[in-house]
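With one protein chain withheld, the remaining protein chains of the complex are depicted in position.
After this line comes chain A, so read on.
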Amino acid sequence: MYGWTLKPVALIQHCLFVGFVEEPTPVHSKSNGKASSGSLKTGGKGSSFSKGEGSKGKAYSGGKGGKGSSSAVVPTKSDADLKLDLDIPPNSRILMNCEATELLQEIHEHMAILSEDPKIKIPESFDKAFKYAKDGNHFTAASSVKQALEPLKKCGVNDGEICMIANIVPETIEEVYALVPSLKANRSLNEGPITEVLAALDNIKAAK
């Protein structure tokens, strides 16, 4: 069992995983679940997508058992295709990792008392999610992060994008545009505020 922290340097633009239904395409019952053909749209583990930015442009003609495309060159994903596709119900609020850490910390302290009762079992997903939130939290206080990010709302940055910036903590403006390509559309409007926000976040980052 190995553990690496993946640090944002090079961008791999395509992946798949076992998680939740995004598209109403049927998951093949015989698939191993780790390669959803519906999500790849071409079927099978292999992908007919070409690599994204920063790649050498190698294209596949169908991979392993996939339907694939017979052509050698496959169009790359555009910035619009890589836009964050948040589909959340109206009565919900996005939580940054720092906010989630504080919330889960309170629940964890409460659960520590409950866990003394042998009948009560703490779900494994709670421990994993709590650890993930703590490891992904780079700040000491969520309130100061929220305050620092407030100016971005005025220049058209949506809640999901703000949350991603807070979670990833990019160091430069170019990194922000590389990781959140949807912001490039309004670069002239948001570049200044984002640069200021990055400087503000740098000041409130916790020492690790």
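The criterion applied here is as follows: contacts are C-beta pairs under 8 Å (C-beta built on N, C-alpha and C of every residue); 3 or more make two chains touch, one makes a residue touch a chain; residues count from 1.
Here is the rule we use: contacts and distances are computed from a predicted model.
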Out of "DNA-directed RNA polymerase subunit", "OSCP1 protein", "DNA repair protein RAD51 homolog 3" or "Geranylgeranyl transferase type-2 subunit alpha", what name does the UniProt record list for the absent chain?
"DNA-directed RNA polymerase subunit"
Specify the residue from the set A:94, A:173 or A:189 that touches the hidden chain.
A:94
If the missing chain were put back, which residues of chain A would it touch?
1-23, 27, 29, 33-36, 38-40, 45-47, 49, 51-52, 54-56, 58, 60, 63-64, 77, 81-89, 91-97, 99-100, 103-104, 107, 123-126, 128-133, 135-136, 160, 163-164, 167-168, 179-180, 182
